[in-house]
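Structure in structure tokens, see below.
In this view, the complex is presented without one of its protein chains, the others remaining in place.
Let's look at chain A:
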Amino acid sequence: MAGQSLIDDYVDALAARLRGPSVLLGDLLTEARDGLQDAAESYLDAGFDPEEAQRRAVADFGPVPRIAREYQAELAVAQGVRFIRSLLLLIPLVHGLWELNRLLWVDASQPDWYRTVAQATDLTSWVLAASAAAILLAFRWLARLIGDTRLVGRLAGAWSVGAVGVYGFSLLTVVVATAGVEPALLLVSPPVLLATVVTFAVMGRLVLLARRCFVLVA
């Protein structure tokens, strides 16, 4: 339809300013396009020509930079939730792998300091997992308490970066401590090597997600 170009241009300009989870982004843009088309049809019914109807619909929708800020805030919050869910899923996975290794492969030669490091790492992991679960459980309550979506996005971004820093430090501590107990174990033992590779892969994924949280609210 020849008269679609103004709405297409507007939605394209909005899309160019937005970043975030692709499913939600597509959903938001589809809804925006529907709303613009509904408004244009309403102006058409009121007797305006197609181009003027679209021009008015786009003008009513608001300036792209302002509307993009509001949409981006929603996307940033969704990214934060995605990070928290990933953290909740990945912490038990990494913990399980290292726990298995500690029991099956490095148990016999564990010095006291290694046990202390392992216990501290466990505690850090479970505190992070518990706080992530608490945030998800209290999510609706938090949304009601903090009405400003941009502030929610910033808080989610700050928590994500902090969490990934703390978790990354604790995971690296386990890897270094295991190397300290028996350096060859990290490379020679397939289960320990697997746990190390999975640990670095998990950390890479979490750093990427946390970085996105941070970038989306910037």
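Here is the rule we use: a residue touches a chain if its C-beta (ideal position, glycine included) is under 8 Å from a C-beta of that chain, and two chains touch if they have at least 3 such contacts; residues count from 1.
In this text, contacts and distances are computed from a predicted model.
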Original post:
Name the absent chain by its UniProt protein name; which of "Thioredoxin family protein", "Indoleacetamide hydrolase", "Sugar ABC transporter permease" or "DNA-binding transcriptional regulator, PadR family" is it?
Top reply: "DNA-binding transcriptional regulator, PadR family"
**OP:** Tell me which residue among A:Leu6, A:Leu25, A:Ala53 or A:Val77 touches the hidden chain in the full complex.
**Re:** A:Val77
**OP:** Could you tell me which of A:Leu93, A:Ala143, A:Val176 or A:Val215 touches the chain that is not displayed?
**Re:** A:Ala143
**OP:** Would you write out the residues of chain A that touch the absent chain, in ascending order?
**Re:** 27-28, 30-32, 34-35, 38-39, 42, 60-63, 66-67, 70-71, 73-74, 77, 139-140, 143-144, 147, 149
